[in-house]
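This report refers to the structure that appears directly beneath it.
For this view, one protein chain was removed and the others were kept in their places.
Going by the order they are written in, the chains are A, B and C; count residues from 1 in each one.
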Amino acid sequence: MLNRPGLGELREMYRRMVLVRRLEEELGRLHREGRTRGPIHRCDGQEAVGIGATAALEREDLVTSTHRGHAHHVGKGVPLGPLVAEILGRATGSCGGRAGHMLVADPEVGLLGGCGIVGGMLPVAVGQALAFQVRGEPRVVCAFLGDGAAQIGAAHEAMNLAGLWRLPVVFLIEANGFGLTVPTAAQSAVNELAIRAAGYAMPGRTVDGNDVRAVFAAVAEAAARARRAEGPSLIEARTFRLEGFSTSDLGGYRDPAELAAWRARDPIARLRGELLPELGESALLALEGEAERELARALEAALAAPPPPAETLAAPEYASEAGARGETAGA
Amino acid sequence: MLNRPGLGELREMYRRMVLVRRLEEELGRLHREGRTRGPIHRCDGQEAVGIGATAALEREDLVTSTHRGHAHHVGKGVPLGPLVAEILGRATGSCGGRAGHMLVADPEVGLLGGCGIVGGMLPVAVGQALAFQVRGEPRVVCAFLGDGAAQIGAAHEAMNLAGLWRLPVVFLIEANGFGLTVPTAAQSAVNELAIRAAGYAMPGRTVDGNDVRAVFAAVAEAAARARRAEGPSLIEARTFRLEGFSTSDLGGYRDPAELAAWRARDPIARLRGELLPELGESALLALEGEAERELARALEAALAAPPPPAETLAAPEYASEAGARGETAGA
Amino acid sequence: MRELRYAEALREALQEEMRRDPAVLVFGEDVAAYGGVFKVTRDLLAEFGPARVRDTPIAEQAICGLAIGAAMMGLRPVAEIMYVDFLPLCLDQLVNQASVLPWIWNGRVRLPFVLRTQGGVGAGAAAQHSKSLEAWVAHVPGLKVVMPATPADAKGLLTAAIRDPDPVVFIEHKALYNTRGPVPEGEHLVPIGPAAVRRPGRDVTLVASSRMVLEALRAAELLAAEGIEAEVIDLRTLRPLDVGTLVASVRRTHRAVVVNEGWRFAGFGAELAATIAEEAFAWLDAPVQRLGAADRPIPYAEPMERASIPDAARIAAAARSCLG
Partner (left out) sequence: MRELRYAEALREALQEEMRRDPAVLVFGEDVAAYGGVFKVTRDLLAEFGPARVRDTPIAEQAICGLAIGAAMMGLRPVAEIMYVDFLPLCLDQLVNQASVLPWIWNGRVRLPFVLRTQGGVGAGAAAQHSKSLEAWVAHVPGLKVVMPATPADAKGLLTAAIRDPDPVVFIEHKALYNTRGPVPEGEHLVPIGPAAVRRPGRDVTLVASSRMVLEALRAAELLAAEGIEAEVIDLRTLRPLDVGTLVASVRRTHRAVVVNEGWRFAGFGAELAATIAEEAFAWLDAPVQRLGAADRPIPYAEPMERASIPDAARIAAAARSCLG
């Protein structure tokens, strides 16, 4: 994969970013209507990170995600119908409605997977990468984490081990400026998280997380390095979360001027501006319409689908009991 | 406190280093005679770190120790009788024989305290330092850790928080080249641990851990900085463990040449050589004899003392129950 | 008496204790500027300032270690772990340090800190934000474990916990924060230890804690309509357990249902059932019924989530089955 996305790739990334943004907006609307459950973590404004990074991966690569994963899900290619159904807890969801929005996974496309524990998947990502290394497979794990998550112990253990064993992991920090409500400056002793890479013997760099090309290029380079068995990398993508930390956010902790400044740097508008001369307004409108229709179909189907019945709770506890599907991602 | 120890201080450090070495040797002997219990972690060869560092602290400063703490205990001034008695599990021990060699503590001299969980006291040290900061007390916590412990999650969380809040902590890595049997090169992605300090916005430096003056100077400087409310420091003291990882060590994992090379750099012999021209042979011999006699007395008393009786197990579970001594270190 | 929400009652306890004792400190994720994701620490920063009310990084081990270390040095920290589901991240600090040091060091230090957290099933918080893990902390010597069910107890027990000389794990319930009830103004202490009989009855004893007390009370209503008089005991403190109240009740009613929102297997209900069967053996007319969460991760989808924990109907059914 080249480090510079071609026009076709950019076009597709644009479509996906629009799709994610519309998804977030629709989820916001459904939440206000009381039709969602639990705190949904929207990623409005951060789409370029998840979409740009996943576009630079191969299908057989893996992504470990976070509580704020919709761009990762869409980018890695989880079919939209089951994705939306899972977010809404339907039997037709990619995990049958058991997982919900924070834990979405889909082994078929290598999304393994969402996690509501901050930093919880980082040690797992290292284990996935170990399997690739042991078997000599040229596969890579892209492990997303937040700038808040970078302060937790598991991040340290995972990064040290990946650096020590030269495991094929791309640690991608979505530096959106906050944990939930606490600014990163009040969470991290250092402003630039990428400098910590030196402490793990891996390259570290900071990129503009609102520039999908920059994210793509950085991840493509890091993935290529990992595939060459040269070990992990740390990328800090600077971005901003434009909406609440979740649908439970009561606000009041952010500087409106800062928010406005970042709104003006919306990654979708930016990419649109860049594509406009190349593709023309009508092609872009068509692309946006396509994304909107795809989302509308998925939403409609999900909302019409039933939740899994209470009896599903009796599904076997163990894979060793009969009936477990036991699809193994490693196969 | 000056960063350069005076002759009197060096003399006392020498006496303490000799005392620690003799203690370790005696414990080795008692172990071979079957008169100790549990894995005792000797620090032969590392005495300059624990003794040099603690000599640079004030009495009201704190030390959090590790499983390998005899030099910290002696250096911080735990009375030798109760110390040896605790190591041997006697009722006369500083913790009544309940704690044993891995968990020695003595609030009166600010040793709070030993810990058999690698990295386990680092978050606690940060909390102790927080209390000093909140009350505006010019006290410092010297938190010892091993080069193995530097890889554990708790170390990351503790260092980030200390850096972020500028807490008065001196993180002192005793880089003795090994975890138990695994060389540091097989545990850490980077060779020089001090470079990680940059990721926590604190100064980091590497010193010769077999040079008691260098350790003293580095800790004195870091402690002064912390007392000036300028925040924590990270010091990596390079040294070598000359004996087994504990009395349970079965050996076979080390390079005899490396061991021999480090034996030749014994910190006690080195300091002796430096002091010889200044103090003369007979004064040094007297000093050594003094240390040996002090140890012999402590050992004899400890071995003659009874262990705490089984009934002590019924001592109240909670401080809220009557009878708990409730000596508070903060007072 | 004026009514407060459970969350407000907690806040009042924090505020009053911080006014009373400058050694009380509050810290945790999002507790300062934002006032906590459940708003229990709202406005404390404004009143007490950034030295005593602190936002921490996302670092549960450090949060717990901070509490231990600061308490050891004479402060009275109240640390928050946002969800009990994250408590496993600091269990090493609890079981290897907080539990161990005061006793092993022969009483030479005290650790008067409170670790506030909250658990339980809410509305769709899913497998990693809905658990009840009190069985784990209740197993640990030296810790006290408190779970208030009412706003008045929320205030009174938190006040007592802050003044207690031992480490207290204080487990709130996310689905209780908005419940209202009378709460005494001014100093209000509910001692750590004693259980409360919430409803007297002579036919069967329902033992519960936290939100399950409300379900047990509803079950008692259902049973009353059938002429069955259930006694409802709210444990309030899980460790040290008020065995006396529990056993005295069962010796009178001869039947017991124990209810706990955590997983049933090896859960806290097992301790209750075992204790009752031991201490009231000759008085029991039927096996103790033990209700807990289904032994599965808590699912997201509503029908599954709802089915996964005990409720009034299931408690009433269990009571009937011991009477039947």
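Following the convention adopted for this analysis, a residue touches a chain if its C-beta (ideal position, glycine included) is under 8 Å from a C-beta of that chain, and two chains touch if they have at least 3 such contacts.
The model shown is predicted, which means the values in this text are computed figures rather than measured ones.
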*Name every shown chain in contact with the chain that has been left out of the document.*
A, B, C
*asked:* If I consider the whole complex, including the chain that's not displayed, which of C:24, C:44 or C:100 touches that chain?
replied: C:100
_Please identify which residue in C:77, C:297 or C:310 touches the non-displayed chain._
C:297
*In the full complex, which of B:107, B:179 or B:232 touches the chain missing from this view?*
B:179
*Which of these touches the unseen chain: A:120, A:232 or A:307?*
A:120
*Taking the entire complex into account, which one of B:16, B:42, B:72 or B:90 touches the absent chain?*
B:90
*Could you tell me which of B:46, B:94, B:133 or B:151 touches the chain that is not displayed?*
B:151
*Since one chain isn't shown, list which residues of chain B touch it in the complete complex.*
36-39, 89-91, 97-103, 115-120, 148-149, 151-153, 179-182, 186-188, 248, 250, 252-253, 307-313, 315, 317
*Contact set of chain C toward the excluded chain (per top definition)*: 85-86, 88-89, 91-92, 94-96, 99-100, 103-104, 126-128, 131, 133, 135-136, 138-142, 239, 241, 262-263, 265-271, 273-275, 277-279, 281, 284, 286-288, 290, 295-297, 299-300
*Residues in chain A touching the chain absent from view*: 95-96, 98-99, 103, 105-107, 112-113, 115, 117, 120-134, 153-154, 157-158, 160-161, 164-165, 315, 317-320, 324-331
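Everything below uses one rule, namely that only the chains that are shown with their structure count from here on.
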*If you average the Cα atoms per chain, which one ends up farthest from chain B?*
A
_A-C versus B-C: which interface comes out with more C-beta contact pairs?_
B-C
*Let me have the rounded angstrom distance from the C-alpha centre of chain A over to the C-alpha centre of chain B, please.*
45
*Cα centroid separation between chain A and chain C, in whole Å?*
35
*How big is the gap, in whole Å, between where the Cα atoms of chain B centre and where those of chain C centre?*
39
*Multi-chain contact sites of chain A, meaning residues that touch two or more partners*: 151-153, 186-188
*Mind pulling the residue numbers of chain C that touch at least two other chains?*
56-57, 59, 61
